[in-house]
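For reference, the structure I am asking about is given below.
Note that one protein chain is taken out, while the other chains of the complex remain in position.
All chains are identified by letter, namely A, B and C, in their written order; residue positions are counted from 1 within each chain.
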Amino acid sequence: MTEWAHPGVIMLVGTILIPFLKGGVKKSYMLLIPLVALAATYYSTPGTTVWVYDYMGLKLVFGRIDALSIGFSYAFCIMTFIGGVYSLHLDDDRQHIAGLLYAGSSLGAVFAGDLLTLFLFWEIMAFSSAYLIFAGKFKNSTKAGTRYLLVHIAGGLFLLAGILMYYAESHSLAFNGFTPDGPGGATAFYLILIGFLLNAAVPPLSAWLSDAYPEGSITGSVFLATFTTKTAIYVLIRGFSGAEILIVLGIIMTLYGILYTIIENDCRRLLSYHIISQVGYMVAAVGIGTEFAINGSAAHAFTNIFFKGLLFMGAGAVIYVTGTRKLTELGGIYKKMPKTVVLFMVGAFAISGFPLFSGFVSKAMIIGAAHYEHMAWTTMLLSLTAVGTFLSVGLKLAYHLFFRPNEHNELAMHKAKEPPTNMLVAMAMAAVICILFGVYPKALFSMLPFPTDYNPYTMDHVTASLLMLGFTALAFYIVLGKLNPHKTLSIDTDWFYRKTGGMFIYFINSPLLKIGDLIAGVVFTAVPNGLIYFMRNPLGAFKIGADTFSLAISGSDRRVKLRSRIKREKAIYPGDNIKHWPIGSTVVWVAVFLLACLLIYFV
Amino acid sequence: MKLSRKVKTIFFIILGLIVIADYFAPRGYPIFPWDTIPAFWGAFAFVGCLLLIGISKFLGYKLKVMKKEDFYD
Amino acid sequence: MSFGPTTFISAAGSTPVLVIVIPLLAAMLAPIVSRIHRSVGWYLATTATFIAFLLSLSLLYTVIDGGTVSYRMGSWAPPMGIEYVVSYFNGFVLAVIAFISFIITLYGKKSVEQEIPEQKIPFFYSAYLLFIAGIMGIVITGDIFNLYVFVEITALSGYALIAMGKDRKALMASYNYLILGTIGATFLVLGIGYLYIATGTLNMNDLMQRLPEIYDSTTVITAFAFIMVGLCLKLALFPLHIWLPNVYTYSPSIVSALMAATSTKVMAFVLLRIMFTVFTPEFVLEVVPVTKILIVMSCVAIIMGSLIALGQTNIKRMLAYSSIGQIGYITLGAAIATETAMTGSLIHILNHALMKGMLFMVVGAVVYKTGIVNIKDMEGLGKRMPWTMAAFTIGAMSMIGFPFTVGFISKWYLATGAIGAGMWYLVPVLLVSSIMTAFYFWRVVESVYFKGRSARIDTLKSPHHSDEAPFGMVVTTLFLAGLCIYFGLWASGPVEVAKNAAAFLLGS
Partner (left out) sequence: MELEAIQSFRPLYAMLASAIGVLLIGLSWEKPNLREFWTILAAVIKFGLVVSMIPFVLAGGVYECSLFTVVPGLDIAFRVDALGMVFAIIASLLWIVTSFYSIGYMRACNEKNQTRYFMCFAITMTATIGVAFSANMFTLFLCYEAITLATFPLVGHKMTAVARRGARIYMVYLLGTSLAFQLFAIFLTYNAAGTLDFAQGGILTGTGSTALLTIIFILFMAGITKAGMMPFHNWLPAAMVAPTPVSALLHAVAVVKAGVFTVLRVVFHIFGPGLLDSLGISFFAAYFICFTIVMASVIALTKDNLKARLAYSTVSQLAYIVLGAVMLSPSSMLAAIIHIANHAFSKITLFFCAGHIYAVTHKTKISELGGIGKKMPWTMVAFFIASLSMIGVPPVAGFVTKWYLAVGTVEAENPIILIVILVSTMLNAAYFLPISYKAFFGKESPEDAGSQQGSGHHKVRELPMMTIPLVFTAIVSVFIGIYPDFFISLAQEVLRP
């Protein structure tokens, strides 16, 4: 087992030392960890299965090494490094640790060879990433983080339920392709799928993403944008390639995300919807399921990691310096932070699929895959999304973030400046990779699961892309006035649990528990106490009761008398015991007894 | 946004050039009928763009997806 | 059915009569010798009860070894003469009563000195010993009229004892008891008279053999009805219990203890004796449906006794009502009339005597030290009188029926007996009464241990160095408490005896 070092475990274990280090040593140590993990990835042997352990009689496989997992591992390690650089200025051990745990657990999930190991890392991912949201310390961070965590735990439970169904029937935890008629049947299939889809942020299970990511810490969001959804894509490729429902879902995702981006005001929320939209491409590609499509899916995941990371870093830098994330309050700051703007625009071009940028290659692969499979609607709708992507990021976001004349927020304008160097360096690294993948697609292709000799730079493809971009820009220019941001928020499917959750708690608190307390009060207090009171002097109590009753039914003439009598009776209650139950009554009882006995005996 | 006439001119020239280039570009792997239509993707993008904006505005205003910022508070 | 082989064992000799004669003699001596010193009466009473206890034990062993012992008064052969019979059944009860009487007497020295005016002490011990002689006579006699005589002796001495209570209300209580007791006794003697008329004999053994032929005669049935009602009044079966709470509440502590531990139990014993050994199980089960009535009555008594006890503020009165409930246990077991249930009934005579005697002793100790009888005023007593209150707690647990106390053993036999007889629906009655018992006892335990001292306790100035009751009182109380646990854990011995007695009663 020593022949391989698990990159994820390197990161997880590597965190232990962080609190004990200081200053420059700590910083270099933090950057060293992803590099070591990267090296470990490099020295992995594809096609081997290592780190197999026995747990509760189950076989846990921590290291399933093949081209797919290695590719994801590369991307994750590099992005972790970039993210590390980006957060270097930060003096918050816990965020660093959480970030590394998050990255490490994602890598763990990537190398997981069985479902239980996958689930294990899945949960660590949820918790460590939630920390990054809590650490945002915005007004709604903790609440959004809690929602995020709960949703993810729910997703994890779907996954767990599916795994259980699968396991109970096959007594195997093998993590390979699932089919509806495999072990556990359609139930297991769909449960696991739902678990994965939730992490992939497929509507209507996507609201957690746009809810929580904008609330994450500035550096944390970079990690958030990278790992959860891409890991989900990885497991979808593993488990569900060719599941046709994913094509539909993918297309819905892309459009859904895009529609929201157009009306969104919060820059990071806008980018979050873009994640949904972009992941939609990958999901659709997984659904198409051909080798080429899978390659496209993986490729888009890798390019996405970097350009989306870059965009989040750019937006983060803006928020970091200006303190606001609302488009309505920003604009015009390109003069103050030109380097940031340039780097950001690299990301925007990449996501929009400009030729020579990474997005161009990967998006072309996915649309191409649909194209080859003669999927007309898929092709058209994915292309439409590409249009929307450029519209909202390359044009709308960039314009409102940086270029639009700023008359609304002098303070933001005043505060704007270049972010710390480490941020810029990190962005530059990501930008370099965005361009590298675009200019030299072979670098990207070498990370893909299947060998490919695809050439995206055919004449017709380039012109078609340019046409789309150009005419989008034209349309944007024409309707520019309609696209001004508004101080609004867009409700999403999280409305259901945000609104009903509160009502649920209210319902429990108010009617349910009150009734419960009432019943408990009656049973445990009122009844025993009443009984005790009554038994002090049953006859007297009976008298009081009878008088009260006759008071209720009698006419007004007797009332005064009765009232005073009750008052008197109550005043002396329970009274002197020896006088109750006079002898006479006992004698009567004796007589009754005798009579009864005789009657019973003789009759 | 006010763009200067010069910028606009350059922009339209570039657009025109791309359309022309597209007209001459060899179609590598045509499958659908529209694959061979010149500048099809330009028109597609223009219409699609307006369509997306229209739909999203419809969603935002008519379907009340956009709410005041203190909606959840 | 007969008593089986009546044996005359020389070793037994005249032990049966000595058991009664010694307390009787002591009762006569008491007023005289007490003139020497006021404590002499106590020494006399203790010695007498101790000897009676030893004798009763030897009798019990004789019976266990060799079967029923019979003693003929003045050597007159029954049915002409009076016969004393000691079988498994009454030997067991006799031993229990002698034992409890001895312990309570041992306990009572200081209490009596405090509560009884000095000039009355000689008479007190006289009445006291007479009372003991009476109840022992009731148990041991084999002659039904002689039984009535002893009942009257007991009652009369009892009236006197009660009236010696400090509170003037004791007189009222005594008076009530006098009237009702007399009515009960009258009914009893009427019944006995009818039986005599019908059969011409007063010897129980004889009656048993002669009665079955005339079971359907009106006289016999009427006699039985009179005896039943009379006894029910005497043993304070609800709702004929009215005399009892006041008697227990206002009589001197030691008398409360003695009566709670013995008198009603003896009356229950008489009920069993007459139901099963004067009449036969066939009669009470088949000829007249008395057991069915008794089951209902017992259940009512069990529940009502516990319920009323819930509402009491005076601890003695609470214990008294608790006794009314517990009497129901004894009659219930008898009424179910299977061997197991009957065992439960008989073992409960012992167990309840232990528990209730001990609880009244605890109260006596509290009264001796503080004069408190109100539950509210007992708050915080746990620190002041730790040993006494520990005994109280054990007694309370036993009354509730915790599984390491005697209370559980009784409940076990009663309940399994009831289920075994197919009357599982009686079990909830037992259990509900246990819960109510828990309720009213635990209330006391809680306020004793978990509340700060009551104002009343704080105002008391302890005249002695210690706040705890005198050594003699504490030791005897703790001894009984220990027995409550001992017989809860090692119950095989008494249960064996009770089982044999039950088998004997049921004629199998």
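Details
Definition applied: a contact is a pair of C-beta atoms (placed from the backbone, for glycine too) under 8 Å apart; a residue touches a chain by one contact, two chains touch by 3 or more.
Worth saying up front: this structure is predicted, and the values here are computed from it rather than measured.
Among the displayed chains, contact with the absent chain in the complete complex occurs for A, C. When the whole complex is considered, the residue among C:122, C:281 or C:488 that touches the unshown chain is C:488. When the full complex is taken into account, the listed residue touching the unshown chain is A:165, out of A:30, A:78, A:165 or A:276.
From the set A:4, A:127 or A:495, the residue in touch with the chain omitted from the display is A:127, counting the whole complex.
Of A:245, A:520, A:572 or A:592, it is A:520 that touches the chain left out of the display.
Contact with the omitted chain, checked across C:301, C:438 or C:484, is made by C:438. Although one chain is hidden here, its contacts on chain C can still be listed: residues 397, 400-404, 409, 411-413, 415-416, 419-420, 424, 427-428, 431-432, 434-435, 438-439, 442, 446, 449-452, 488-492, 495.
Seen across the whole complex, the unshown chain contacts chain A at 55-56, 116, 119-120, 123, 127, 134-135, 137, 141-142, 145-146, 149-150, 153-154, 157-158, 160-161, 164-165, 167-169, 187, 505, 508-509, 513, 520, 524.
The working rule: only the chains that are shown with their structure count from here on.
Between chain A and chain B the centroid-to-centroid distance comes to 32 Å (mean Cα coordinates, whole Å).
A separation of 105 Å divides the Cα centre of chain B from that of chain C.
In chain C, no residue reaches two or more other chains under the touch definition. Residue numbers of chain A whose C-beta contacts span two or more other chains: none are found. Every residue of chain A that touches chain C in the complex is listed here, in rising order: 528, 531-538, 574, 577-578, 581, 583, 585-587, 589-590, 593-594, 597-598, 600-602.
Against chain B, the residues of chain A that register as touching in their complex are 258-260, 262-263, 371-372, 374, 376, 379-380, 383-384, 387-388, 391, 399, 403-404, 458-477, 479-480, 482-483, 486-491, 498.
If you check the complex, the residues on chain B that touch chain A are 1, 3, 11, 14-15, 18-19, 21-22, 25-29, 31-32, 39-46, 48-53, 55-57, 59-60, 64-69, 71-72.
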